[in-house]
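The structure appears below as structure tokens.
One protein chain is absent from this view; the other protein chains keep their places.
Up next, chain A:
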């Protein structure tokens, strides 16, 4: 309990520092998620449409998946240096696989007969993609984004190691200073953020799947 009060009073006394860290954390994770989605969703669609390159893309993605988040952060450092940008790059790389894999699966799983009936009605490929395939794939895609979001938000704490800022700064400092209240200033909001994003995306997922309710 004392630790919790300590953390709260630290936040009250260092409001600006805390807010700055929180904003950086949100910016890092939000941007990484957004860029990751914009890159991997189209890639997922392309992979689903072209059998030949799909194996290539999918094995590359699965390769990336094995690398732990901290390793990715450390690996970009020699190339891009330290600070916000390299952290963003690393987190973006982290956000891609779940979205890409789920987009791929979502498009692949659309019933062939549904596509045939759309073609039979004279829809062209673009209509079919936007009006049929993507809406039908969207529940899986969003669940991919959900996984990515939790991963990115928690991994963004590690960005502090390479000078990316964010809530991780408090955790590192707290560990270094043996100050557990300070550690909580970082850890608690991260946990809350992760839970909130999980809730938010499950709501979106449910809304997208509303047609399945009977």
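We take it that a residue touches a chain if its C-beta (ideal position, glycine included) is under 8 Å from a C-beta of that chain, and two chains touch if they have at least 3 such contacts; residues count from 1.
What we mean here is this: contacts and distances are computed from a predicted model.
**Q** Looking only at the UniProt record of the hidden chain, which name from "LutB/LldF family L-lactate oxidation iron-sulfur protein", "Transketolase, C-terminal subunit", "Carnitine transport ATP-binding protein OpuCA" or "Spore maturation protein" is the right one?
**A** "Carnitine transport ATP-binding protein OpuCA"
**Q** Of the residues A:6, A:30, A:83 or A:135, which one touches the chain left out of the display?
**A** If we include the chain that is not displayed, A:135 is the one touching it.
**Q** Looking at the full complex, which residue from A:123, A:172, A:188 or A:204 touches the chain that isn't shown here?
**A** Missing-chain contact among the listed residues: A:123.
**Q** Given the full complex, what residues of chain A touch the hidden partner chain?
**A** Within chain A, the residues that touch the unshown chain are 111, 113-114, 116-124, 127, 132, 135-136, 211-214.
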